[in-house]
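The other protein chains are all here in position, but one chain of the complex has been omitted.
Let's look at chain A:
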């Protein structure tokens, strides 16, 4: 069970260099196989990223775009404007987007994880028609996200089907509210995202659940553990690695969410409003709407840094889960 940890083992006091040499000799062929991917990654990932960072220090707008990386150097002005210049409209806009993205990411992530896990546990039991049920549940996830945006855009309308169900049929509310303008917008973007995302989570949880050996539950039952106890002492701990990976995927997905919001409000040309704007739609508008590419690059870079911090925290929390093998 206990895997030898090279780095922490006191016997191997070797430097990184010698260890690397030894590893290289041993896995020479493996490195050869990795090499093309590595080069490709540099080309399509690292190289543009460095370009983006350089851009974030330039006064790069429509007039200087033709000079591209030779555009006038702006120093940290782009960063300063974004973070501290209160009269800057961009900063005000990003404030709304940041708040909305935070609410959106937390609510969506928590909702899909809970719904996904609950449904996965339901579907993990043996019952007739289980296969069909599983396939049917996957349907929302098969719909491309931009189609989800367009469809829900119709459904959320004042005279649309959602208000019809809520007001005319269920009488939950007295008046038909606006969903696509004003404060309700935040729900109009959260709910379709949850609707589309949970089946994916569910499938992965289902895969995780099936790897938990039945004897654990049988042993627990003999010891007199109830369903709730079984869930908290067996299911949840055994699923921890899956939860860890899912959580990371969800956070990244939701913070970088764009399609649904963009399609719901004027097919990407509209302004989703103070309660509908997310970081990605705001950044896109900033960069390609206002044509201020330098500020856009700076904002992207700040976001990337913030995400690295989030991933770092995530890694610290789940480190043991990811290493225990």
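Keep in mind that, in the parts below, a contact is a pair of C-beta atoms (placed from the backbone, for glycine too) under 8 Å apart; a residue touches a chain by one contact, two chains touch by 3 or more; residues count from 1.
Here is the rule we go by: contacts and distances are computed from a predicted model.
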Among "Sugar ABC transporter substrate-binding protein", "1,2-phenylacetyl-CoA epoxidase subunit B", "Peptidoglycan glycosyltransferase MrdB" or "3-isopropylmalate dehydratase small subunit", go ahead and choose the protein name stored in UniProt for the chain not displayed.
"Sugar ABC transporter substrate-binding protein"
Residue touching the undisplayed chain, where the options are A:82, A:137 or A:264:
A:264
Given that one chain is not shown, which residue among A:187, A:217, A:231 or A:290 touches it?
A:290
Hidden-chain contact residue, picked from the options A:18, A:62, A:233 or A:320:
A:62
Touch residues of chain A, complete complex, unshown partner
61-63, 65-66, 68, 89, 93, 142, 144-146, 153-154, 156-159, 176, 178-184, 200, 203-204, 207-208, 211, 241-242, 245, 249, 259, 264-271, 273-274, 285, 288-292, 324-325
